[in-house]
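Removed: one protein chain of the complex. Kept in place: all other protein chains.
We call the chains A, B and C, going by the order they appear; numbering starts again at 1 in every chain.
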Amino acid sequence: MSNPYVPYPVKISKTLVETEDKQLKSFWLDFLDPAHAEAFAYTPGQFAELSVSGHGEIPIGIASSPTEGDTLLFTVNKVGSVSTQLHQMNQGETMGVRGPLGNSYPLAEMKGKDITIVAGGFAVTTLRSTVTWLLDPAHRGDYGDITFIYGARTPGLLLYEDQWRDWQKRDDINCHVTIDREVAGWDGMVGFVPTVCEQVAPKPDNAVALICGPPVMIRFTQPVFDKLGWRAEQIVMSLENRMKCGIGICGRCNVGPEYVCKDGPVFTKAQLERLPAEY
Amino acid sequence: MDNQALTQGIREAASRLLAEGTVDCVLGYQAGTVPMRERPFFAYNPEEAQRLIWSGFCCNNLADFLIRRPAGEIGKVAVVAQGCVSRSIVGLIKEHQLTREQVHVIGVASPGMLDRDKVQALVGPDKVITAAAEEGDELVVEGPGFNQRIARNKVMRDNCYTCVQRNPVIFDELIGGESEPTHGGVIDKVAAPWERLDPAGRLAAFAENYQDCIRCYACRDACPLCYCHVCFVDESSPQWCGKTQDESDVLTYHILRAFHCAGRCVDCGACESACPQGIKVRRLTSKIEKDVREFYAYAPGLELESVPPLSMHRPDDPQGFIK
Amino acid sequence: MSETQEFEPRIAAFFCNWCTYGGADLAGVSRLQYPPNIRAIRIPCTGRLSPTFVLQAFRQGADGVWISGCHPGDCHYIEGNLFARRRFTVLKNLLEYVGLEPGRLHFSWISSAEATKFQQTVIEVTEAVKALGPCRFLRKDIGMVA
Partner (left out) sequence: MSDKILTKDSAASFLAGLGGERDLFAPALAEGKLAWAPLEPGREPLWEFSNTQMSPKEFFFPQTECMMRFTNQQDGEQGMIMRPEPELARERVLVNMRPCDAKAFGVLDLIFCQDEVTDDPYWRDKREKSLIIALACNDPCPTCFCTSMNCGPHSEAGADVLLTDLGGKLLVRGVTDKGEAAIAELPEAVPEDIAAAASAKEKAEAAITTSVEMDQVKAREVMELYEAPHWDQVQESCLNCGTCTFCCPTCHCFDIQDETQGAAGRRVRNWDYCMSWLFTQHGSGHNPRGAKKDRVRQRFMHKFKYIPVKRGGEIGCVGCGRCVQLCPVNIDVREVVRNMNA
């Protein structure tokens, strides 16, 4: 019997401080045992428990896409004791990964539809995974137009610059990257995410929107989509709550009867409207 | 005065205060759903005030609820307070958790409150008690196949035997008059029963006393002194006390909690009444109370003006143990 | 620990930044010899010493704890050590009441000029703790790695 609490051992193969405030650091992880890499079959939108022995575990969305190979990418915000410890770890050190956990973005249901992806701040992680997956030649043909709107406060707080610069050059995705306020040296869009959404005005017909960001961004983005005629069933969001077990037992991450770790983290806005706002 | 008369007096006072608008809420006791377990009750209007009661099983310290109400919700509250509850209120005012103006104290002289665990043990741990009523100095306990009269002074809470201040120390009105002063028993003897043991024996007695602790923190949560926004046991960085059932973690919790009550604990016994495992939680706080009394001639909760002993110092404080 | 090896206690020593820590420095500069069993931890003032620190030291395997600061009247913060004195009194009594052997928890006032007193006290504290053997009081034991 496999033990779902035991993390797979991994080695940190690379790290990168992503943002100017040094709050976000990316970790590329390789499984010590190739069999574990095979067992860790994931889909964009899922997360994993990153395990630092002696300190504990934290649930982090998987930012890499399975189409990129066996190396996993996680970008970690430094907030608590585990993430602080993780930030001090370097290339070559051993840690653990437990997962993949949770559901994923409804990639099958999204087939044949136009897709709008809206990301704010560091909530872009699992959406990076999703865009990468969608743009893979094996999948791109199954979907309609793809629009990617990504915003952060300053250019220095934008993650994954190499990727989105690359997406901006492509013609099979509309990539809009914005910052809150004008900054010298920034040649891209300026304005809050909701405003940019209003300008881009994605059409709701036969479409799905994936929206992830800080609560304030969500609060102001939702009315924009409502005004554009989007229905709650078409809007997909990903929740975060404090977690421990990650497999729907330990009882702290629930939103009503739904466990964010197991039944989520991905929910449609329609689902959330029927649940207590305990997230 | 018997319980009926006290109940009536409390109801009348509460109705009047609510009808006149003197207070927004009266915090008192209501009959519980099981015998010997009266419970806190918040009355907001004269009708609700008719549900207030008084009995020897009013064991929660209501001062605790004055500080556990969400901030901003504290209007003016009237509180039914026996001696120890009034001492807790004094402590809270002294520590700036309340102002004197925020509370209207409905004082009741305590007859010595009763310990339901002792009653249960006396009638037999397996007997089902369906009713328990006080008649003068006796408690009449009933259940299937038995009806037993127990002397009240056999089943009082431990802290009530040594209490010297059963009358409220502050009050805005007093229901039922003052009670006779009590001599308080031999408090020093019961306060520190492990003193006669050697260190190993003390540690063993200490560990045994707390061996059934399930760390539900009812003792902390029932205590009006424990109003810290984040308790040290909940601190995570650094984590001062492990969360496990290891003896080391359990005992660390109890030592530190007791220490935090030093010079503040009024010996209301709420911790022992709340403990689901019947642990003698006062074994530590009573010892500290005794030390504070001996070293600094201080008894907490008696007047509003004095400075708590650990918040002050004197040049000639004892320091024989310091090299 | 083998029987042939003498027990060497580990003593957590909390020193006030302004007095005893200076005393320790002076003892060092003066080349005064003292046993290597103390682990010095600098705190801003003995008034900063929470009882939690003491328990934490015992939990993590200290065999003794020693707290030292400025003499009464010399506190850099005027009265930190005087508040601390009351706290120590209650704490020491409480801990010894629940089974800490007398001789494990020590207090002293040592100024930054008292290098000799510092040296003497280290020796005294170390000997007292050594005589008591390893400490079990509150020690957290999580068992061995399987």
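The working rule: contacts are C-beta pairs under 8 Å (C-beta built on N, C-alpha and C of every residue); 3 or more make two chains touch, one makes a residue touch a chain.
Just so it is clear, the structure is predicted and the values come from calculations on it, not from any experiment.
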> Among the chains present, which touch the one that was left out?
Replying inline: A, B, C
> Which of B:7, B:60 or B:286 sits in contact with the chain that's absent?
Replying inline: B:60
> In the complete assembly, which of A:66, A:194, A:248 or A:264 touches the absent chain?
Replying inline: A:248
> For the chain left off this view, which of B:130, B:153 or B:311 is in contact with it?
Replying inline: B:130
>> Using the document's definition of touch, tell me which of B:186, B:214 or B:307 contacts the absent chain.
In response: B:214
>> Contact with the hidden chain only, please: which chain C residues?
In response: 60-61, 140-146
>> Need a quick check: the contact residues on chain B for the chain that isn't drawn.
In response: 32-34, 37-42, 60, 64-65, 68, 70, 120-121, 125-126, 128, 130, 212, 214-218, 220-222, 234, 236, 242-246, 273-278
> Contacts of chain A with the missing chain: which residues?
Replying inline: 1-7, 9, 51-57, 79-80, 83, 93-96, 240-242, 244-245, 247-257, 262, 274-279
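To be clear about the criterion, only the chains that are shown with their structure count from here on.
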> How is the touch graph of the chains shaped: line, ring, star, complete or other?
Replying inline: line
> How many Å are there between the centre of chain B and the centre of chain C, using C-alpha atoms for each centre?
Replying inline: 36
>> How many angstrom lie between the centres of chain A and chain B, each centre taken as the mean Cα position?
In response: 51
> Mind pulling the chain C residues that touch 2 or more other chains?
Replying inline: none
> What residues in chain B touch two or more of the other chains?
Replying inline: none
>> So in the complex, the part of chain A that touches chain B is made up of which residues?
In response: 80-81, 84
>> Give the list of chain B residues in touch with chain C in this complex.
In response: 192, 194-195, 199-206, 232, 240, 242, 246, 248-249, 251-252, 255-256, 258-259, 262-263, 284, 287-288, 291-292, 295-296, 309-313, 315, 317-319, 321-323
> Any idea which chain C residues touch chain B in the complex?
Replying inline: 51-52, 55-56, 59, 72, 79, 82-83, 85-102, 106-109, 121, 124, 136-142
